[in-house]
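What follows is chain A.
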Amino acid sequence: QSTWTGGDDLPTSPLACDGAAAAAAAVPYDGGEPTDAPDRKGKTLTVVDVPKLVGIGYFNATSKGIADAAAEMGTMNAKTDGPSRANIDDQITLIDNYITSGVDGILFAANDPVAISPVLKKALAAGINVVGYDANSEPDARQWFVNQAEFNGIAKSMVDAMATEIGEDGAFAIVTSTFTTPNQARWIAEMEAYQSECYPNMKWLETVEAQEDNILSFNQANTLINKYGDEMKGIFGMTSVATPAAADAVTQAGQCGNVAVVGLATPNAMKPYVASDCVKSVVLWNPLDLGYAAAYVLRAVADGTLEPGATSVEAGKLGELQVINGSEILLGAPFVFTKDNINDFDF
Partner candidate 1 sequence: MNLRSLIRHETFLALLLVLVLIVLSWQSDRFFTVSNLLNQGRLMTEIGLIAIAMTFVIATGGIDLSVGSILGLVAILLGVFWQNVGMPLPMAIVAAVAAGTLAGFMNGFIITRFRVPPLIATLATLALYRGLAEGISQARSVRGYPDWFYVLGQGQVLGVPTQLWILFAAAIIAAIILAYTRWGRTVYAIGSNEVASRFSGLSVEKTKLALYTASGFAASLAAVIFVSRVSTTRSDMGTGIELDAITAVVLGGTSIFGGRGTILGTIIGLCLIQALKNGLSLAGVKGDGTIMLIGAVLILAILVSNIFGRSGSR
Partner candidate 2 sequence: MTSHEPFISLSGMSKSFVGIRVLKDVDFDVREGEVHALLGENGAGKSTLIKMMAGLYKPDSGAITVNGEEMKFAATGDATAAGIATVYQELLLFPELTVAENVFLGHYPRTRAGWIDWAAVRARTRELLDQLDTHDLDVDAKVLTLSVAQRQRVEIAKALSRNARILIMDEPTASLVESDVQRLMQVVRQLRERGVGIVYVSHRMSEIFALADRVTVLRDGAHVATCDIGEVNEQQLVSMMVGRPIDSLFPKAEAEIGETVLEVKSLNHGRHVQDISFRLRRGEILGIAGLVGSGRTELALTLFGMTPATSGEILMEGVPVRIGSPQQARDLGIAYVPEDRGLQGLVRPMAIRKNVSMATIEKLSSGIFIRARAEAERAREAVRRFGIRCRDIDQPVSELSGGNQQKVVIAKWLETEPKVLILDEPTRGVDVGAKAEIHTIMGELVKRGVAILMISSELPEVLGMSDRMLVMSGGRVTAEIDRADATPERVGAAMTAHRGAEAA
């Protein structure tokens, strides 16, 4: 029963248990700057969006959000091109090619924060505007990062939802993609910190890997159910692949109501399980909004309306978004989908 040690060595910063907002320390701008960027004010921008990988629902949604924003603005040609595997190398190569082909802006979601940084710095050096979303790089390798929700915020939502469902002394396990996936690793680390502080009696059983493979996720969730029987009260799904698979495992094992599933997932994939009451809460932000905001931020940067030191940015229909941590733009608090509202979303 190892406690979580994965991911990286960054410190955790669990939120207060009662949800009181921590006083945000003002951090100076720590993003990078493109060198000799041409004046792009008001001009039509050629933008490429490089997600972690193509072919999964989540990044389809972000990509659509970007396209929606581009259509709305009318001054942006955005195209999505990502690796077919979540592979740091393929992503780097793609970005490198787009630098050469001479785009105005790059939107990215990093497979690895450090690995992607050299090529992003190269983009900045070539005068390209660089904005990240979903998964960050090193701050100085891009200009701004649109943060869907802070790690500790997600951790709090997840653990709170689980505690509500299984009680403050329940036992749970986690199904994640791989231990090395940076976002998942951070979330899990924050969850552990938050749980040990706010729900010290909850029991963390174990964490299993299931790649981005839904059948494996299903099998792993089943194995957990079989192994722990009544002892395990809940399963966290850390990815939009693992969560529906875990819900399916619980459903097919006839354990709905006995084993709670809480996780990050897109609403469409979760509707059947929420409708059947097997899953009560799904945590996620709206990836359409995430892509949408990223596109607006890029536009603002190119126009020079978003400059270092700014405290907020205007993002179309989303209104004013706050700047946090120096060079990040916060999309908002994570959203918890429930039976009441899940049918209002379609992505």
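On how the list was made: all candidates are chains of the complex that A comes from, given by their letters.
The working rule: a residue touches a chain if its C-beta (ideal position, glycine included) is under 8 Å from a C-beta of that chain, and two chains touch if they have at least 3 such contacts; residues count from 1.
Since the structure is predicted, the reported quantities are computational estimates derived from the model, not experimental observations.
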Pick the one that touches chain A in this complex: which of 1 or 2 is it?
-> 1
In the complex formed with candidate 1, which residues of chain A make contact?
-> 5-9, 54, 79, 81-85, 87-90, 92-94, 96-98, 100-102, 112, 114-118, 178-180, 182, 185
